[in-house]
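All protein chains of the complex are present and in place, except for one that has been dropped.
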């Protein structure tokens, strides 16, 4: 996948179509400008039609045809959709939900990753595929499994999971009294005498201990990484020199993607802007209607920046919405040009490759209403023309456009564990991802580039580090920031918890107290309809708190903005800013502007609904609005047209001079 | 039931009252003008108090008293509420829901119709009743069971159902590869090697295959018909010459009522206008408040026309709301006169008989808040006086008023399978019944009579055939329309699916393409809050799309109205109209007007909230509004008063000249 960035790809399922059509398919792909094909990730039942049988010939022929058509292949291991005979072999391999209900065959992701027989079978089929096809000249990369945790399956409460969870706890705490102390089990007489007494946290009248819930999350996150690593190792052994990736699903935080991606060569993610807006869109119906056909201005970019971090600089899009999807409550048509628009935004953010899901709409089964680049009648869908246009534009792009982006001056810290902690102890707080997206969007409205990082990143190159939600920061977090000399902006609840999921000793912000020079005396959460206005020193009101508000003792910090009762809302000590509430957009814009100024990062707010991303000396502008927008930057146009950027339009400018 | 149409009936439960009161009850019924009494359908435990026991004497005495009072009886078979001892005999006879939870004794409809022991017991008790009472002079008809599928029980996921489902699949597909191909099981490795591996579709992370879900619906529809047929046969053998019916519950589409009714002599349905409005009312709170005490103007009429079709011309009302019901979220009093109003509307639509549920309010158990014609203290409830008024009015009605209605010029095709398909693959579409009701209401606002038909009907006598939602039309559907020479109006999604529940080959409208001269290139669904305006050629905007919108290639069709982006919204080829979206009321009114004009059917829109139905040369007008309405037709008044029709008023006019 590395010969040249900005490759176009597509997901292809030869097992679903007559072999006689394959060559025509691949030649049309090539003609459309596609160079990479993902395949195989749902073909387990065709490779192993029955227990002990193997039929790989068809896939070899498909790879041969791809190769002959000048295409490269990403081969998927098929664990996400095991065949029926495996369930006959392991009737207890089904995923079990928190209420104790087992999943059913006849879909995907219905197996429990903690089941040793199922997990072993997944490694076996992956190894066999790697042995058979690992040296095939078409194969350039491997995808392990498909969308871990999708359909809310990141955890399973099966008996097998319970056994492994106990083992994991035993390893972590060694003796049961250590666990009792860590979890605070003196509360409500919850002490255990033996690890064997511990179950996964199930629904129970007064709610489970958050520490219990968190450890179950951690266990499953580690288990998922292990599950993935075994296949990655098997594949690498037999198919050396190929990249190994996994395709993470957007808006999925059920396990630590940074940790799992440590075993990958690059991260991939699946991008469905309209489905995400319908399902996860903030801003109420208004935003859902306004961006109905183009998606939220920050959803895709956030994930690009996140998975670039997961892949330690390398990422791609394995599945890109090419038309309407089938899985949201409603499924609108993309704006004409949106497929091209999304593609260019992915490249601007550093995607090596972008693959559309899928080549041809499958007129049967669960996804029969999911668009492909081809209609089910084999004719091109509108997305196809947009892909071809991208291919032509790519060919015309000057070499300099491919120059990599410099590390961004601004880093946003994203912490999976804090997502789990927030869900285990919501206390009226906004959802974790919404909080992080709100900060990210404010930075983007300020016109700056953002790198997302895990909490344990090196911040040396940064000027501003933003941590929207980092409940239990690594012990050296503040020190790393300080030694890097960068400005920092923390959101509410940062530092409020210990690693054991207790309240921070000596109150929040715990191990950030010295850096921030303040203590959080108490917190409150508010009804969703209530806004608490915030006033800035020597200025008019600017924004409001929503959902969450804290009472601060600013013993060593300066108060920049206050709530109506005089309590500090925005505080700073040296270069460390703290926002003592969740903020609405106006408040986030104000605090981000202040932090950027302090960090010496030049803000250049684009027009409303326009977003910008720089790469080398090229600035890419994307108009998410429904009206033409006059660009706020000047330069030599290398993509797009002079004048205003139309709705759904892209502009690429090379800095002149 | 046939001596004369327009009979009045009532539901009577002698087993719940002292025998000493029976004769007084029946004599009061007779005095009120009632001639038919339904009884027995919940009396299993009184007929068979224990396993192997039979006590039919009390029922014989009740029938004797009915006969002596000049009343005729509809006897019900009691399968809907089996006695406790049968559950002792068959502990696994309970219905099981999709999540695996079994129902409990202590209510009704808790048994699984797929349980052979329970089903056999139902036939046995029906046969015994028929043998004992089938020749009784009072008995004029049999009702088999009660409200199949009520309380959302049309399907059961029991182990017994699984066995029969597999057998049904085996019969349908014969070999498992045919099933795999039909369902598209190459997708997600879902192939089966053996029918024995197939389970009923249960909740599973990525959702079940719609073809799997549809076949389970078909299986259950067929199973319910079989269950019914066995009892119908047993009853007919021992009680020849009596009508056999089943009382379908309104707003119930869980099985194919046309198919089940093929084994009946006439169809019956249970009409609860205020309960239906509260539970199923469209038009939001506004409509629910406006029609609070009279019901939706089209709910009852739609069902009358539907069950007239199910009964091949013959239908009746087995249960008519006589006052407030007990089962909706709120239960208002009917408008004074509403009981009479509903009765006349049923007769105007062709009901042979209308029976009120129930005679006396039962002051105990689940339905103690459900009104009867008598209050629990044995005094008449307000409904009783309205029934007596209807009886007097009936007696005064000229013979000509009983003349049957001619077949309507307009037929509306209702397809149960499309309801199941829509639910298996909603994709943001409106509920199926809501879509059909919306077309039906537009036709009624245009003042025309409507016959509802199944998809396989003969259209020879029709001028306009409207198919609001027919996803997989019979192969000869278009040909039948064409040979009948009638105008046709199709709603969106018509022809979009194959019988195997795949997308139509060569795209929708599938086997309607030639007739319609268009291709549906792609579809989208919209948030419930979004309206997409529709503009008519050479006219102002008229209506809007909601929920669903299609992109049309009108290769051989003419575009009559367009969306804002220029795409066709209403198209026509010859006499075949196509509405490429769900429409709001204004759009449906416009397209219906156009289609009627083309068909040569004279529209005569009544005043707002007035509905009209013709029968012989008599036009019946019903004012559902809350203000007096001036009739739009003239003629000799045979019911009602001169001048405006009051709210809740009825007017019957005989065409003069």
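The first chain written gets the first letter, and so on, giving A and B; residue counts start at 1 in each chain.
FYI, a residue touches a chain if its C-beta (ideal position, glycine included) is under 8 Å from a C-beta of that chain, and two chains touch if they have at least 3 such contacts.
What you see is a predicted model; the values in this text were computed from it and never measured.
**Q** Considering the whole complex, which of B:11, B:29, B:43 or B:639 touches the chain not shown?
**A** Here the residue in touch with the unshown chain is B:43.
**Q** Among A:503, A:539 or A:564, which residue is in contact with the omitted chain in the full complex?
**A** A:503
**Q** Touch as defined at the start, partner being the missing chain; which of A:35, A:155, A:185 or A:252 qualifies?
**A** Checking each option in A:35, A:155, A:185 or A:252, the one touching the absent chain turns out to be A:185.
**Q** Touching the absent chain: which residues on subunit A qualify?
**A** 99-100, 183-193, 197, 199, 201-212, 425, 427-428, 500-507, 521-530, 547, 551
**Q** In the complete complex, the non-displayed chain touches which residues of subunit B?
**A** Looking at subunit B, the ones touching the missing chain are residues 13, 15-16, 42-46, 49-50, 78, 81-85, 88, 95, 101, 103-110, 150-153, 278, 285, 288-289, 292, 323-324, 326, 328-333, 361-369, 371, 375-377, 381-382.
Here is the rule we use: only the chains that are shown with their structure count from here on.
**Q** CA centre of subunit A versus CA centre of subunit B: separation in Å?
**A** Using C-alpha averages as centres, the distance is 48 Å.
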